[in-house]
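Of the protein chains in this complex, one is absent; all others appear in place.
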Amino acid sequence: MSSTWRERLRHGLLLMLALPFVLALVALGRRARLERADVAFANGGEVTSLDPQVVTGQAEGRVMNALYEGLTVKHPETLAPLPGMAESWEFAEDGLTWTFRLRDARWSNGDTLDSADFLWSWRRLLEPETAAAGAYHLFCVQGARAYAEGAHDPARREALWSAVGLAAPDARTLVVTLARPTPWFLALTSYHALFPLHRASLEHFQQRFPARWESEWMQPGHLVTNGPFKLRERRVNDRLRLVKNPEYWDAANVALRTLDVLALEHVHTALNLYLAGEVDWIDRVPPALVEELLARPDFRPAPYLASYFYRVNVTRPPCDDVRVRRALALAIDRHALTTKVLKKGERPSWSLTPEGLAGYARPELAHARDAAPEAAFAADCAEARALLAAAGYGPERPFPPLELHYNTSETHRDVAEVLADGWRRTLGIEVVLANQEWKAYLDAQVHLRYDVSRSSWIGDYADPQNFLEVFLSDGDNNRTGFGNAEYDRRVAEAAAARDPVRRLALLSEAEALLLAELPILPIYSYVSQNLVNPRLGGFFANVQDEHPPKFWHWKERPR
Amino acid sequence: MSADARLTGWLAAARAVRGAGPWRAALRRLVADRAALAAALFLLCVATGSLAAPFLPLASPQVMQLGEPRPPRLVPLGDHGWAHRVTLEFELEEALRSREMLARTEQTLVALARRACGAQARVFRRGQREETHGLALVLPYRRDLDPARGSELAARLAQHLAAETVDGKLHLRGGGDVAVRLVGASATDGYGTTSRFDAWLLARRQACFGFWQLGPLLGTDAKGRDLLARLVFGSRISLAVALAGAFVSLFVGVVYGAVSGYAGGKLDERMMRFVDVLYSIPFLFVVIFVITLLDAWQAELAGLGIGRMTAFFLVLGLVTWLTMARVVRGEVRALRQREFVEAARVLGASHARILAVHILPHLLGLVAVYLTLTLPSVMLYEAFLSFLGLGVRAPDVSWGLLAADALEAISPLSITWWLVLGPALFLGSTLLALNVLGDGLRDALDPRLGPAGGAR
Amino acid sequence: MTRFLVRRALWFLLTVWLVVSVSFVLMRAVRGGPFSGERALAPAIEARLAERYHLDWPLWKQYLQYVGPFDWSEHGTGFLGGDGTRPFGGLLALDLGPSFRYRDFTVNDILAQSLPISATLGALALLVALALGVPAGIFSAVKRGSTLDLLVRLAATIGIALPNFVVAGLLLVFFVFQLGLLPPAGWGGLRHLVLPAFVLGLPYAAYVARLVRSGMLEVLSSDFVRTARAKGLPERIVLVRHALRAAILPLVTYLGPATAGILTGSLVVEKIFAIPGTGSHFVNSALNRDYTLAMGVTLVYTVLVYTLNLAVDLAHALLDPRLAPEEGA
Partner (left out) sequence: MSLFAVHDLAVEFPTAAGVVRAVDGLSFTLEAGETLALVGESGSGKSQSVLALLGLLAAPGRVVAGRAFFEEKNLLRLPERELAALRGRRLAVVFQDPLAALHPLLTLERQLTEHLCWHRRDTRAAARAAAAAALAEVGLEPPERFLAAYPHELSGGQRQRALIAMALLLEPAVLFADEPTTALDVRVQAQVLTLLKELQRRRGTALVFVTHDLGLLPGFADRVQVLYAGRTVEEGPVEAVLARPLHPYTRGLFASLPRLDGPLAFPLPSIPGAPPPPLARPSGCAFHPRCALARAECRTRVPELEEVRGAPRRRSACFAWPELLAEVTH
């Protein structure tokens, strides 16, 4: 065999081996290190999109609040509506007609922003082509629902649109007519689904790249926004680099020049970055470290408008019996769970709705009360045992194994283990813990393939309605098989009620009904778990855990 | 002596040399290798301990005591609240206030329980304050009291109770009547055992150690579960996964590799290319997929007897046999050229016989070494999946899960050192032993490396 | 040689096709769709989304669309037609489709951004593995039975035995928070890659050390090393040019699986050190039911691993003249 080619190739082999390292260094060199932004915060996973109308979720919401602005913005502490794109607004006596006066605002590319932008954007939100998850937020507007549901028919589209209660008498005025009184409508205008989009750029990219316009439109340099910040750089799974938008109407009051939004999935990593001073705010902390963190001044959990509960499948035995559900609900040692496991100051809850809903008389599931939580719990357990016995379970007829679903997460695992252990000890119920990954867990929940399933609900706005409409018989998010005509009727009546007091009373009645039927087992109300650099000003704890970066500033000059 | 007889004699002698020589020598070398011997003994202990975990006087790996994680304490065997038990809960008359009445009620119920169940019951828990009117008895674990039959037991007790109550009141020894109602019976062995073997072991434990158990020698985790117990019980899954991986790799890999290497030619080429194809598939992806599939279809698959563990075994087996097949194939190709195989072929032995009798024995050393390398990698794989949250499910526990928990315990704010130490110790020492044993095996089976093998 | 490469290329195509088909089927067999979430979408909207991503089509049609010989989408032109600018669509045109979850990105975009990062990390980890493992293996073999040997073997075993995420946690606390030498996480400069590359490379370094050690032990007692010594060559040359040259063959074979392991194993390290590589997509895309991204990532890894194994085979054939490339497995 001739070995010359081999010799030659062998020398080439060294080169081949060296090649990846050279490439690695080149790749490293190309990635010039970014300067530390004025403020950087950890934002869970990568945001799914920068289109405010299609995204849902808290992480996305934070980015939207930095990039865009709606008619109003929320006060960082009280959450009261402040003027945003609208410099003022008024509403008619009937509470149905709202007139917004827009300010002289501009898009980040210098184009003026007027009421037509809002009309076009809100129409896009409703259109089926957009497939916007948040379209229903606008259904409170007259004719909006009909348009959203009928617009797939091109023939009827324009007619339906003309019936929608939106009008722009002039470039600076926007008139909205609501279908029914909606106390939270003004709050809604600061929600990202109702943010305006820049029509010209969007349509430009849609025409030029019919197949992949979204990825073109969202690129830094292409994306046109109207918020306090604009997009400078985006690295998937790494960060969004935002810079101050000089065209923003209130730019003079925006303190930060740059803002980094880091996609940090691993909570320990986020904590490490915070402790090393590379990140100024993280929104979650490792459960195991809560105690150490509570000793620090920069960790101050605050009540949060969100409930943690378990859904119960009321369609299959043994949980189709309300006595069983009540027994399960009573035999949860909420006090021990919140003080010994969660430890962040979560409040034990016997209701679906969380604390802190103004004017709302929050009913609770009937349970023993005692100054000593242990004694109350013992009494509850006794009742629970009696209930199980009454339901026919006892020495002769053992309770069948109960399937408890939860999605993969340390906290969910902790809660499930503690609850299962408790049920096993106090009620003698064998609990099968089924840890599932997110999508499988959801699928099982939607298709009612569970006995008990971990759940939570985070309030979109501070109103019991938002929580209670979940469990309407035909609610998309019901997922328990629960259906009660009386309950549906009360919630519907409340929606139509013009008197706020009566409305809340009706909702309270509905919740009491829910807590008697118990398609859910209330467990606790959330607290926020922000770990924030104490020198970051304009950052306040609030019940919706929203922290618009527009107001952030350094209390003293950063190092 | 005829030439024939002498020939037979020579052959016998030759056979004796072959039969005894290399293997006995290898064994001798292995035994002489003290490190390898120690490793083998250690592994034997780990395996035995893991198999006999319910027998050991350990705390329950599952029963929690909420609160802080507690550091290790040197607590000898003692009566620390035996978790494997049958608990009977009674509701007592509200009027029962005096200590003396309570004591007599307890006595009466203990006697009743003894009559009903034939086991020595004792008071486990009474109301935390005297006015709480509850009482729990605990019976020691016995084989006939296995958890599945806890309710049956309670039924027996309820019958006895009913027989001895008049108007719902139980007559106490030493006078007095008290209203007593059996409200619950629960049986737990502290880790949800289902197998008869474990139940038998628990009964043996009860016979040997009674209510005694070890204190938290390695500390407890954040939910107050004994780490030592979790590690010992966790070894069952970890070792099972490792052994399953090894088993598949042994059977599929060796047979596939041997056939491919022995056949040679086109068949060999195709079989090896197929291995290449499988080699190219990122197996982590397959694992993740199988596990998501399993999560989604768990009810259906559970009906077929397939759980997450079975899937683990399946997938890990799929991954591990490839390397083994390649290695074995290479060795067989080399062996095939050797004189003794030629000789066997000339003598007319069938292919199967040549493979089984002449080739496979020569692979033993290599296979043993690769197995000791496969076991650790499979165990680490399990740890890796646990880290991703795709590992074993609570309340089951494995070393991988504990190692993943250990990562949670490491942070710049505080290091809960014992949660790191325990899993690191168990995983580390077991894998170390496996490696040492593997090295020892290789040295022992490869005499070329000389006698220094014993000197290390 | 050419014949060998052609045959390998055919096997390669078969592999890719197999992986695409199997992952396509597996992906769709898993319950839970790409658009489900904590809050259910209105059925009409979900239907719209399904329509947009062609999830309403029968599976075979989706499959053919994905692979690319047919294109029924509104921009396509049918058989063997992409969007009019290319002769093919789909995979045949190296188009991995849009990501279902990250609506602003195509799978190609995501891979183009993340793959170089993972590759850099992997290359550095491999460098760590070789730079630590090879010398350690040589020393340990030459000084067999010495304390140094014992230490190396112990370190190697611990390196293999401890899950690398635990090692990562300990190193983080020590190097970042005690000594303040390195950043805790993130992606930017070489500083950011020191710890991840080390953590990722460590178990492989340990394995390399073991391989080199046993290879060296075997070779050092071989006749040709004795010949080299008999020629009066200095020990250094004997070790490196003669012994290591032969001892390294098993290492070359191991490099293929090792590189594959480093590439796929990087996801843990990427997660802990917040490195925006492909690894995190590996798990997340499957969990999110991001069909196209999951398949794209799998496919890219398959191609990488196949190529690496092929390269290793070739390298082996080059280094060992006794092997004709046809037998280079």
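General observations
By letter and in written order, the chains are A, B and C; residue numbering begins at 1 in each of them.
Everything below uses one rule, namely that contacts are C-beta pairs under 8 Å (C-beta built on N, C-alpha and C of every residue); 3 or more make two chains touch, one makes a residue touch a chain.
The structure displayed is predicted, hence computed values, not measured ones.
Remark: the omitted chain is touched by one listed residue; of C:L18, C:V194 or C:L319 this is C:L319. Although one chain is not shown, part of subunit C still touches it, namely residues 144, 221-224, 226-235, 237, 241-242, 245-246, 249, 319-322.
Note that only the chains that are shown with their structure count from here on.
With centres taken as mean Cα positions, subunit B sits 42 Å from subunit A. In this assembly, the C-alpha centroid of subunit A lies 35 Å from the C-alpha centroid of subunit C.
Contact of a single residue of subunit A with at least two other chains is seen at positions 268, 272, 275, 437, 439-440, 443-444. The residues of subunit C that reach two or more other chains are 30-32, 169, 172, 176-177, 287, listed in rising order. For subunit B in complex with subunit C, the residues that touch the partner chain are 272-273, 276-277, 279-285, 288-289, 292-293, 296-297, 323, 326, 376, 380, 383-384, 387-388, 400, 403-404, 406-407, 410-412, 415, 420, 423-424, 427-428, 430-432, 435-436, 439, 442, 446, 448-450, 452, 455-456.
The part of subunit A that touches subunit C in the complex is made up of residues 1, 3, 6, 9-10, 13, 16, 20-21, 23-24, 27-28, 31, 33-34, 45-46, 48-51, 54, 56-57, 128-129, 131-133, 135-136, 148-149, 210-212, 214-215, 217-218, 235-238, 262-266, 268-269, 272-273, 275-276, 278, 437-440, 442-444, 446, 456, 476-477, 479. For subunit B in complex with subunit A, the touching residues are 62-64, 66-68, 87, 89, 91, 127-129, 132, 134, 150-152, 154-155, 157-158, 182-186, 188, 192, 222-223, 291-292, 295-296, 298-299, 389-390, 393-395, 407-409, 411-414, 416.
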